[in-house]
Every structure is written in structure tokens, then in C-alpha cells.
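One protein chain omitted, others in place.
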Amino acid sequence: MSDNILEVRDIHTFIGQFHILEGVSVSVPSGAITVLLGRNGAGKTTTLRSIMGLNQVTQGDISYMNGSLVGKNAHKIAQLGIGYVPEHRAIFKELSVRENLQIAARKKGDLENNLDFVFELFPDLKRLIELPGGNLSGGQQQMLAIARALVPDNGLLLIDEPSEGLAPIIIQQLIAAIRTLAANKTVLLVEQNFRVASLLADYFVIIDDGHSVASGSMADLHKEHELVQRYLGVA
Amino acid sequence: MGTNFFGGKRDAWLLVIGMFVAVLVFALFTSDFNLSSFAITLVSGLFQGMLLFLVASGLSLVFGLMDILNFAQGAYFMVGAYLAYDLQHATGVFNITEAVPDPNIRFIIGVLVALFVGAVLGWVLERWLLRPLYDRPLFQLVLTFGVSIIMLEGIRNIWNTTPYSWTDLFAIREAEFTLFGQAFSMYRLFVIGIGILLIIGIALLLRRTRLGIIVRAGVEDPEMVSALGINVRVVFTLVFTLGCAVAAFGGAIAAPFLGATISLGSTFLIQAIAVIVLGGLGSYEGTAVGSIIVGLALAAMQQFSIGVNIPVLATITPMLLLVIVLLVRPQGLFGEAR
Amino acid sequence: MSDVILQAKNLRKEFGGLVAVSDVSLDIQQGSLHSIIGPNGAGKTTFFNLISGKYRPTSGQVIFQGHDITHMPLHQRIHKGMGRSFQITNIFPNLTVLENVRLAVQAISDKTFNFWRSAAYFDGFIERATYVLSLVGLEKEINLPANLLPHGGKRKLELAMLLAPDPAILLLDEPTAGMASEQVPELIDTINAVRQQENKTIVMIEHNMNVVMGISDRISVMNMGEMLAEGSPSEIAGNSVVQEVYLGQLYDDVDEMAARGGPA
Partner (left out) sequence: MAQTRPISANAPARSANAQNVSFVASLRENWLYWLILIVLVLFPFIIGWLSGDSPFGTPRGDRMVMRGESVYAQSVLINIFALSVLVMSYNLMFGFTGVISFGHALFFGLGGYLMGIILEFGGMDPNIGLIVALVVVLVVTGILGFIVGIVSLRLRGIYFAIFTLAIAEMGWLFFRGLSITNGEDGLNVASLPEWLDPARNRIMVYYVGLALFVLTFVLIRRLVNSPVGSVFQAIRENEERAQVLGYNTLHYKLFSITVAGMLAGLAGMLLAIMNKEARPEILNVSVTVDALLMTIIGGVGTFTGPVIGASGLHLLDTFLREAVVTIGPITIDIGERWTLILGFIFVLVVLIFPYGMVGTWQRLRMRFKRSK
């Protein structure tokens, strides 16, 4: 499957003594949006963190553009062109919006080259540029978190729960932005909200109790009522 | 930090201003409203505050970034003092008085060597001893303590335990200046100046440089910094090394006044810990402001305790100040309430 | 309405200007199973934290069995008969399963502050703890360190710790969260069994609509910090406002917008 930019094969991850992932496989086709579905605590966030090198994978393999990521430090993985937008945004609250963006630049010109695109996507950020990150609203912080991942030339974005705790109007803007940016990036998304996921994703992987239990194209998932009900609890 | 000077931290700044006013009024009172003795208190307070800052700044940055309370910081201060003393004087281990007859140049050499040795020892400690223990914070504490014992004993073995007092004078150590009719050694002014430069220098480093942005971000969330492609561990090592180097540098420039003694390190360490907790852990501005307040309060109390003949009053001042501040504000002046 | 066991009166909680729960009132009937549903970020967990005492409300009152408990600290509410579970599994990881539950039994006993006698006093506690553990089906694992339980087992342990002091009301925050779907029916059975055998009032936040519709007597719907509707499962299923907000409307305009190809 050479057109899969990222291939996660049967990974196992422990957090402390807790065995969180007990065999998760995810294929991420390049140029598309793939969503990880599943209920609270199923292991979606841990899957993203394992890819990013923030949790130690004890078994299985993760290959990105044909190189293995297992055992690499987070900063090395990021340098390969993977952008990470974590749960709860992780904006640096004491840093200004500009500094939040600056810190993500990996080489000279990163910020300058991509700033226009970022502002086009999130016009709000332009006027907030000198404000400390902590003063931004939840939606603005989410936009900044995504913008931060767009500053370097990342090929793959890992986005964790972008819609969490946001008002519908903001979610609309985010959906539009993610769709726009996905035109030339690959996206792996975690999304609890089935509706948002359906609007965004091309492909899905369902994770349940630390296992990947189903995958396929999003269009097909809508026909699988039983699957949706069983794992996602959506009527 | 500075962007919203009176914004989210208004309470802290109001408290700080209040404390400054209280300390200065107290100083005026202890000097019987006599300007020349007030000047003594002021200069001596700023001088002591700056020396405190030289130890506390590294402690504070390292704690903020890495959550390590480096118990060896005082030992680095001492290493600096001993090196500077040794290189300046004919006695001791290294005698360079013949090779470098000019005492001014010898002093500069002493300070630079202290800076360098402090940096190297700091690098060794972080890179080779602390790094394997990142997920065991308690053991890092024990380890820095073990290292401080080793360094103290090393000093004892190299220089033995007799206190050295500084005898070899050089230009700024000899020169004097006058304030409100009171003559002071120019060297005090020099140390105060160095301290102010360092406060501003580190602030600029934190605000204006990429490294500074990374350090400030790392204080908040080191994991996210690494997820952005930055090798946080290298930054940790760099900051730790810098902190130790500054402490050794501080020891070197304190030596012409305090000499070199075995107890120098522990005294400064405990006071510096009081300063960074009082200022609010992880806050650079808290450490800077805290150093100056504690320094001034110390000087005023020294004056006062001579008057009432209770010398203990002065020595307990930093602790007393810390206890009072924590009772009023459990998170320290600029710390984040949790 | 004499048999209202728990009453929230105009509860409001703001976090630095952000209104998380906005003047919510709610009556819980004695002996009922009352579910609270709503989209992510609707304020359900915050509301729970207000009732259980983890947060102090900005304004409003909590009345439990006729007493105003708005400002009662966490630990006293347990003694009044209120039990609360957590979304995140929250146990003592290095203590055994039995120890975990025994501590919960001991908490409401008057022998709590005994620091000399050991085995003799523990007996009554252990009896109760073992009984509760058998109620949730963990009788075989009692001597295992709690962190070695599988995830579903930990949720059951949580439930056992909750039941141990024999509370009058149980507040369950997403009891099925993170459980393998095969285990969900088992937990539901356990909850139902507990409810019938011990005649408990249960208030529950839950995402799984099947679970909610299947076992609730009453359902309240929250959205954006407000209480939107309340009724029996069939009323809620048929309520057009709920349909719109919880399941439909929120995303209808998203669909629309998506169809247009971007925000207006």
C-alpha cells in the first residue's frame, strides 16, 4: 500500500502499568482525511500520542513514508513533517499568538512563507497576534493550535478532538478550515462527534477498548447502522 | 509576563509595591531618618539582593523548566568563589601572580575561569547524572544533594577548611564613591550594576530570542514543545548549564567581599530557595523582584538588629519574609494559583 | 412533590467569565433513574461537579433530602448518603481491590479514627466490602492490586466503592465510558440489579443512547450550559426541540454550509 503515508500495525502501548492499546492498526491514505472513532477512553488519543512518540510503543510498528517511527523521540518525529494538535489545544498561555506560531517554525522562512495561508484560514488570528495565548477564547485557541501545526511544512497533521467544547458556529468554521487545509495535506483526526466526523472524513477507523475493530470509507459507514450503534452509541 | 504588565498579575504587583514601600519605610526608620545611614542600607541591600539573584536565577529557571530543585546550586556558587580567590592570590593551588602580575587582569581571569568551570560541571551533572532520572523527580533531589556533598568535599580536599578572606585589592575594589555623604567601595556599585545587567540580560534572552521563547514555552508544557520538533532535552541541558555557570560567576564576583568559606554555599542556597518560592516557583520576574526585596529587607534588619542587639533578627529575615508571603499568598508572589 | 430526593435550584457556574452551567434547575425523584444527556461540552460534568460538591456554584442551591448542601464539603456529602463516580477511572492503584472497597466502607463508619486495633475491627468492613464486590461481580479478584484489573473491572470496582457506604443516591458520570461494547450490557445489568435490590436513586450522565433510552425513568437534556428539556424516554425521543438541538439542528446548518462549500 504505497499510497498510505502512515501505516500503524498492531501497536501496543502502556501508560504506567495500564495496558491502553492492545493491538491498534490504522492506515492513513495520503491526501485524505482519516478519522479515528470510538467512545471515551477507547484509546484514540493514545493512538495519536503513540504515533507522535509521546507514549512508548512496546510492540508493533508505525511506518511513515516507509521509515519506522517506533522508538524515535517526539522532536525527531515532528521534524519528519508531522504536525500535532493535541487534545485541549496545549496553547502556551504566557506566550503571545505570534510567539506561539514562531516557536513552531523549524527553519528560516517557515513562518513568513505560511503566515498568509494561516491568516487566510483563520482571519481572527491576525488581529489577536500580540495577545497572550491564555487570553484567547476556546475556539480561537483551537484555531491557533491548528495554525501552529501549519507553520512548518508538515505533510501529515494529527488533530485530536478539534470540536470539543466549542459552539456550533465555531465548529462550522473549523470544519471549513480543516477541509481547506486538507487540500494539500494528509489529516488523521480524532473526533468524538459523529456528525462532525461524517462531514470531514473520507476514511474511518473505529477503536474500541484498545483494539481497532473496523475500518473503511466513511461513505460506507453510514450504511453500517449496527456498527455505528454498537461502537459509537449514536442512534 | 511583561506583555500585560498590570494585567493578570495586578494583585502580585500591588503586593510587590506594598512590600517595597514597607521595606523602604522600615529602612528609613531603622536609620533614624538619617539619609547617609539610609544610603548604607540601600546600597548594602541592593548588593545582597543582587548576589542572591545570581544564585536564585539559575535555580528558578531550572525549577520552572525541569521541576528540579537543584540542591547543588550553592556548591557551584562556592566553586566560583574559591576559584576566583585562588587565581587572584599567591596562596592556594594555582599561583598565577607571577605570570599575570596585574591584579585587575587576574580578577577577570578568575571570573572567566569560574564561569567556565561552573558551566562544565553543570553540564556534566545534567547530562550524565540527572538525565537518566527524568521520570523520578524525588531521586533527582537526592542526587543533586549527593553531588553537592561531593563538591563540598572536593573543595575541602583541594583548599582545606580555613576560611580565606580577600586581601589582594584591584582597581574597582579600591575605588570609592560617595552617596549622601557616605563613602562606599566602588565594588558594591559594580556588583549591583552586574546584577541589574544580568536581570535585564536574562529578561531579554527570555523575551527576544528563539531560545527564550522555547524556554518560556517549556516552563508551561515541555511535551508540546518537543511535539513541535524541538529537542527539549538539549534545551534542558543548556539552561541547567547556564544556571550553574551564573551561580559560579556569582560566587566569583562575591568573593572579593565575602571571601571563600565552606559555609558560603549552604547559606546562599537556603536564602535563594526562599527567594524563588517567595517570588512564585517558575516565575522569572518573581525571582528578580524577590531577590531585591529580600536583599533590602536583610540590610534593613541588619541595621535594626545592631540597634536592638539581637543579631538573630537579621539572619531569620529571609525565612520570616517567606513564611509571611506564603501565608498571605500560598502560591508565592507571581506563582499560578492552582 | 414530597419524594424529591435531590433538587438543583438555579445552579450557575462561571469559569473566568465563561458560563459553563447557566441557571439550571432539576428535581430528582426518589428511587428513579434519571439520565442527563447532551452533546460534548454541554456542561453535564460541570453540573455533576456542582451537585457532588467538587465545585462551588457561582449562584444557586443544591437541596438534598430537604437540607441545603450547597456549601457542604465533599467528604461530608458522602456521610449524608451521596455517592459519585468519575469519568476517568479513579481508584487507589497500588492497593488491593478489597482494600479499595474496604476504605470506602470504613469511611462512613464511626470506627474510622482507630489507629491501634487492626484485624478485629476490619472484620465488619471486610464483610460489607466482600458483599459489595460480589454484587458487581468482582469476588474473584479481591486480592489483586487494583491497577492489574482490566478496564471494565476498574469501572466495576469504582461502582463497588460507590455502593460500599450504602448511599441513598448514586451519581454516575458516564459509567460505560471506555468499556468494550460486549461488557456494556453486563454493566447495565449490574446497575439495574443494584437499583432493584438496594432501591437506589441513580443520576447518570451517559453518551450511549441505547443505554439511556433502555434503562432511564426520566431524561434531561442539556445543551450549552442550559437545561433544554426533561421527560420520559419516549417523550424525549419524540421531542422535536431535543431532536433538533441534540441530534439535528446543530449540524444541519453545518451540512448546509458544507454543501455550499465554505463558511458564509
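Order as written gives the chain letters A, B and C; numbering starts at 1 within each chain.
Here is the rule we use: contacts are C-beta pairs under 8 Å (C-beta built on N, C-alpha and C of every residue); 3 or more make two chains touch, one makes a residue touch a chain.
Predicted model only: the values in this text are computed from it and were never measured.
Trainee: What shown chains does the left-out chain touch?
Mentor: Per the contact definition above, the missing chain touches B, C.
Trainee: If I consider the whole complex, including the chain that's not displayed, which of B:Leu15, B:Leu133 or B:Leu238 touches that chain?
Mentor: Among B:Leu15, B:Leu133 or B:Leu238, only B:Leu133 touches the chain that is not shown.
Trainee: For the chain left off this view, which of B:Leu143, B:Leu189, B:Ala288 or B:Met301 is in contact with it?
Mentor: Reading the full complex, the residue touching the unseen chain is B:Leu143.
Trainee: Specify the residue from the set B:Ala90, B:Ile105 or B:Ile316 that touches the hidden chain.
Mentor: B:Ile316
Trainee: Against the chain that's been left off, what residues of chain B make contact? List them.
Mentor: Counting over the whole complex, chain B touches the hidden chain at residues 69, 129, 132-133, 135-139, 142-143, 145-150, 152-154, 156-157, 270, 273-274, 277, 281, 310-312, 315-316, 319-320, 322-323, 326-327, 330-332, 335, 338.
Trainee: I need the residue numbers on chain C that touch the omitted chain, in ascending order.
Mentor: Against the missing chain, chain C presents residues 52, 73-79, 84, 90-96, 99, 102-104, 106-108, 111-123, 125-126, 143, 145, 161, 165.
Everything below uses one rule, namely that only the chains that are shown with their structure count from here on.
Trainee: In terms of touching chains, how many steps apart are chain B and chain C, taking the shortest path?
Mentor: 2
Trainee: Pick out whichever of the two, A-C or A-B, is joined by more C-beta pairs in contact.
Mentor: Answer to which pair has more contacts is A-C.
Trainee: Per the centroid of Cα atoms for each chain, what is the distance between chain B and chain C, given in Å?
Mentor: So the centre of chain B lies 51 Å away from the centre of chain C.
Trainee: Roughly how far is chain A from chain B, going centre to centre by Cα mean, in whole Å?
Mentor: Chain A and chain B have C-alpha centres separated by 43 Å.
Trainee: Just the number, please: Cα centre separation of chain A and chain C in whole Å.
Mentor: Distance between chain centres: 30 Å.
Trainee: Considering chain B alone, which of its residues make contact with at least two other chains?
Mentor: Residue numbers touching two or more other chains: none in chain B.
Trainee: Could you pull out which chain A residues touch chain B in their complex?
Mentor: 52, 54, 73-75, 78-79, 84, 86, 90, 92-96, 99, 102-104, 106, 130, 132, 134, 148, 152
Trainee: Flag every residue of chain B that touches chain A in the complex, lowest number first.
Mentor: Residue positions touching the partner: 1, 3-4, 8, 210, 213-214, 216-217, 219-221, 223-232.
Trainee: For chain C, which residues are in contact with chain A within the complex?
Mentor: Going through chain C, the ones touching chain A are 18, 39-41, 87-89, 93, 147-148, 151-152, 174, 176-181, 183, 207-211, 213, 224, 247, 250-251, 253-255, 257-258, 262-263.
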